[in-house]
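Before I ask anything, here is the structure I am working with.
One chain of protein is taken out of this complex; the other chains stay put.
By written order: A, B, C, D and E. Residues from 1 in each chain.
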Amino acid sequence: MIETVQEKSGFIPNVFLALAHRPAEFRAFFAAHDALMDKSEGLSKAEREMIVVATSAINDCLYCVVAHGAILRIRAKNPLIADQLAINPWKADLTTRERVIIDFALRMVDDSGSITDDDLQQLRNDGLDNDEIWDVGAITAFFAMSNRLANLTSMRPNDEFFGMAR
Amino acid sequence: MIETVQEKSGFIPNVFLALAHRPAEFRAFFAAHDALMDKSEGLSKAEREMIVVATSAINDCLYCVVAHGAILRIRAKNPLIADQLAINPWKADLTTRERVIIDFALRMVDDSGSITDDDLQQLRNDGLDNDEIWDVGAITAFFAMSNRLANLTSMRPNDEFFGMAR
Amino acid sequence: MIETVQEKSGFIPNVFLALAHRPAEFRAFFAAHDALMDKSEGLSKAEREMIVVATSAINDCLYCVVAHGAILRIRAKNPLIADQLAINPWKADLTTRERVIIDFALRMVDDSGSITDDDLQQLRNDGLDNDEIWDVGAITAFFAMSNRLANLTSMRPNDEFFGMAR
Amino acid sequence: MIETVQEKSGFIPNVFLALAHRPAEFRAFFAAHDALMDKSEGLSKAEREMIVVATSAINDCLYCVVAHGAILRIRAKNPLIADQLAINPWKADLTTRERVIIDFALRMVDDSGSITDDDLQQLRNDGLDNDEIWDVGAITAFFAMSNRLANLTSMRPNDEFFGMAR
Amino acid sequence: MIETVQEKSGFIPNVFLALAHRPAEFRAFFAAHDALMDKSEGLSKAEREMIVVATSAINDCLYCVVAHGAILRIRAKNPLIADQLAINPWKADLTTRERVIIDFALRMVDDSGSITDDDLQQLRNDGLDNDEIWDVGAITAFFAMSNRLANLTSMRPNDEFFGMAR
Partner (left out) sequence: MIETVQEKSGFIPNVFLALAHRPAEFRAFFAAHDALMDKSEGLSKAEREMIVVATSAINDCLYCVVAHGAILRIRAKNPLIADQLAINPWKADLTTRERVIIDFALRMVDDSGSITDDDLQQLRNDGLDNDEIWDVGAITAFFAMSNRLANLTSMRPNDEFFGMAR
């Protein structure tokens, strides 16, 4: 798996090395990651990466913001959107739908405890279906885990990510 | 898998039902869970459950505090420790080692971004080895994800958990 | 007074011992407590205990959550409600009226400074009368004091309270 | 009691009127107040008022800061100290002993949950005895209650208090 | 310039001395100050000082609250308003227009990042024109700078300011 990624991108993202010492956790981590991120029904791939960048920035996760910022620039074909979302998610250039998605993702970061069925109904009124709501929540939740693992190990983004697709 | 749990405990914990609509995520979630929680080298099983209860309480996760509180009472053979950790983790009856573990877990909940190598060295000085440090961090990270999924769905703990092993 | 309580419950709650070294403060404390809690006009006794449990949990007060959690389970004839309110007051099983009471009590805990007459009028619109509003506020205020005294002395709940009425 | 105060100060402080509708609470409130504030063994009366002003300011309590600010100016024979403590308690002109008292009082306002016996031992090392520690804690706790009652009712300080002893 | 102020007020406000060691910064600082504060089109001078007092109090700036509190009492011909705004800006005696101004100023203190064009439109609906909105924002911004400079140097308000115009 690592070799496939290396062939495709020309380098091995550091996250693979950081988790490799625990094979069972490594496999589960990437299985969860791929189930949530390698999909484009409902949320588009760019929307998924937007959630990652905006929520990882709140959690001060250098690796996730830089690495997924690069992927977001590619997916969204937009060289500005990753920095906009990382630095100030409230003022980024978003469509109305993207605004709904990001606002809910930000709420999931720090205040999931007070989310009630009324909030989910509001999201449906704002145009998200149940699968999309789950995806916003589950991607935020998965990166709440990833951000903490990356912070625990002070994981460095590969230098290649910083300048990619600008 | 669900049937095995049901046979053992006499009921199906609600977390299984909440995740069942997404089989790939379900499998990855429980693979990660079991890799971190069904182990007793390094951190004991009771210590692992202590981390879950203390950090899930900070995240206001009713399901995780109640369900893992029950498991903690069983693992630690102590009917008081789960409520102590959930309500005030700083005043719970902990050994010096448990205090080190819980203090670091609490830091991982809300302030992982400022953790540096100096902090990890301090944990080694306080008696944790590298595998134990990883486990404290990784369990906290995994439940940062779980807490958000449970909060998203307002997941209810089964009534059975509340009174178990008191 | 202590003997009466001991006869009724079979043990002396630790709060009596913690305050006994200051007789004048002891008498004033319990006079205020009884004036607010031994009453059932307006707010029911269960509603009063709900306020105590929910607000004391925000203040991390082990004694008040555990001791009044036990009383709440008895008053409400509900073995689950105390843990629900202590762990996540936004998702507890509450009636509409109880929701209004608890939401206002939570506001009193950390943000009483910005409460204005408009907020009180809203509570009246939501069905509370002036005496009930005062009681919600005054009970929260009294336990803001109690929680700090219990925390100052790391007051332990008697073991009996943890498992009572579950 | 109200008449005595009126004779002494020439006006009836509004707190008496705000609590008069609940005689039992009124009596308990002032009994507790007097037990803590009308005393000068251990903490001096000026030190007691310093605690009130500094902690009530954190709680945004207009009545307590203004009324007790006036009393503090009188007790300390210092026209500047009340405003200093209310606006920035870290930079007020305090003696080393007053600094210890105020720092602990501020901790009691918002973070009593994490106070442990080690903290109390540190206060003893810094020169407070057990009765003084209790008084700092109990005065802060009592005004945690008073501040919330005053905020609940948007209690106005009498105009007389603002300019007194400047 | 300093001499003019001294002649007018009878003393040299300490802020002049604190900045004098950096003449270029001194000149720029007072040029910006005077451009924003010595003006009475749009916002009145009293309204400008209200913004200073309310926002400087949030930033714990002793110098700005005390010195501008004195100026506010003079400008507003009101001996109570400065203490009201400094201690609890939500309960001060304000007109509807002043309430709009102060609420927006408070938002600028700690949460300017999430202000959007919708918020500015709301202010226009509430009766402020574009120049007034800019002034509320720019005065708050200027004192965000001043408060930090005063805090850095623990700048003392001259004793004269405390009792002025009470």
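Following the convention adopted for this analysis, contacts are C-beta pairs under 8 Å (C-beta built on N, C-alpha and C of every residue); 3 or more make two chains touch, one makes a residue touch a chain.
A quick note: this is a predicted structure, and the numbers were derived from the prediction, not measured.
Residue-wise, the contact with the chain that is not shown comes from E:108, picked out of E:53, E:71, E:108 or E:164.
Residue D:91 is the one among D:48, D:75, D:91 or D:148 that touches the chain not shown.
Residue positions on chain D in contact with the hidden chain: 88, 90-91, in rising order. Take chain B: the residues that touch the chain left off the picture are 113-114, 116. For chain E, the residues touching the chain absent from view are 22, 24-25, 27-29, 31-32, 35-36, 59-61, 108, 112-117, 134, 137-138, 140-142, 144-149, 151-152, 154.
One rule holds in what follows: only the chains that are shown with their structure count from here on.
Copies chain B and chain C of the same sequence differ by a rotation of 180 degrees once their CA atoms are superposed, given in steps of 5. Same interface as A-B, judged by over half of the contact pairs sharing residue numbers, among the pairs C-D, B-C or A-C: C-D.
Counting every residue number used by either copy at the chain C-chain D contact, over half are found in both chains. If each chain is reduced to the centroid of its CA atoms, chain D and chain E end up 28 Å from each other. Mean C-alpha position of chain A lies 42 Å from that of chain E. Work out the mean CA point of chain B and of chain E, and you get 49 Å between them. For chain A, the set of residues touching two or more other chains reads 113-114, 116.
Taken as a graph of touching chains, this assembly fits none of the simple shapes: it is neither a line, a ring, a star nor a complete graph.
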